[in-house]
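Apart from one protein chain that is not included, each protein chain of the complex appears where it belongs.
Take a look at chain A:
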Amino acid sequence: MAPTEPKPATGDKKPDEKKPKIGKPRNYDLGNGIYRFSRTRVYHKKALYKFVGKKVAATKKPVKALTAVKPIGGEKNGEKRVVLLKKRRNYYPTEDKISKRPAKKCFKQHKRSLRTSIKPGTILILLAGPHKGKRVVFLKQLYSGLLLITGPFKINACPLRRISQRYVIGTQTRIDISGVKIPDTIDDTYFRRERKKRAKKEEGDIFSTKKESYKVSDQRKADQKIVDKEIIGAIKKNPERKLLYAYLATMFGLRSSQYPHRMKF
């Protein structure tokens, strides 16, 4: 590439020459501090030679009085007093006012955005978590901003889950899930981790208690069944249902000389 010539930085905007406004200087900056007319040009344009050697008497403005003298009654009051015409402030605060600052933005006030490539029904490729590499169906965005997804479980064993859109590639393939109803109970609190209360000290040995492994609750199993049925019904309506089924069931992977930043999804 040939080196491009540095362009001169354009300075202030030129004033309209067609409609000269009163009070605007005819001289203007061409950029880099160079003016359109030189000093001598300006001298002639302004006809400054007319004023050389002449002195104009400065006009004097009448000074307004700040104080007034007022007579005061009573014997021992000195008869008169100088009073300010403009009253001074009657209150000077000793401390600065406490100004209200805008409240800090909480997480719940954050704006939830969704990548344009991701819409309800889009097939996503998961990039993180235990299900990474799987192709799943995006259902909706939750209040927390996380994406609600499902495998469906029956096809690729990915259950109803939440995932950040950072860990996802949105594909162009979409299933029409406009008619699909997801149970209202499935929200952020639904997916919260359950915290069990600690066993009290008095009961038994501390070491004898075992950690309980995670078990899928019956509620989740039932919800999964409902959602799976709906989503699979939506897939079946697609003209390419057989291929879609296989597509969702297979894992995503990169072959040699395949670069994700150069590929379209």
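Details
Definition applied: a contact is a pair of C-beta atoms (placed from the backbone, for glycine too) under 8 Å apart; a residue touches a chain by one contact, two chains touch by 3 or more; residues count from 1.
Here is the rule we use: contacts and distances are computed from a predicted model.
This complex has a chain not shown, and the name its UniProt record holds, of "Ribosome biogenesis protein ERB1", "60s ribosomal protein l14", "FYVE-type domain-containing protein" or "Vacuolar protein sorting-associated protein 45", is "60s ribosomal protein l14".
Touching the chain that is not shown, out of A:Arg39, A:Lys215 or A:Lys264: A:Lys264 (per the contact rule at the top). Summary of contacts with the chain left out: across A:Ile125, A:Ile182 or A:Ile231, the touching residue is A:Ile125. Only one of A:Asn32, A:Thr59, A:Gln109 or A:Gln172 touches the absent chain when the whole complex is considered: A:Gln172. Seen from chain A, the chain kept out of the figure touches residues 123, 125, 135, 169, 171-173, 243-244, 246-247, 250, 252, 262-265.
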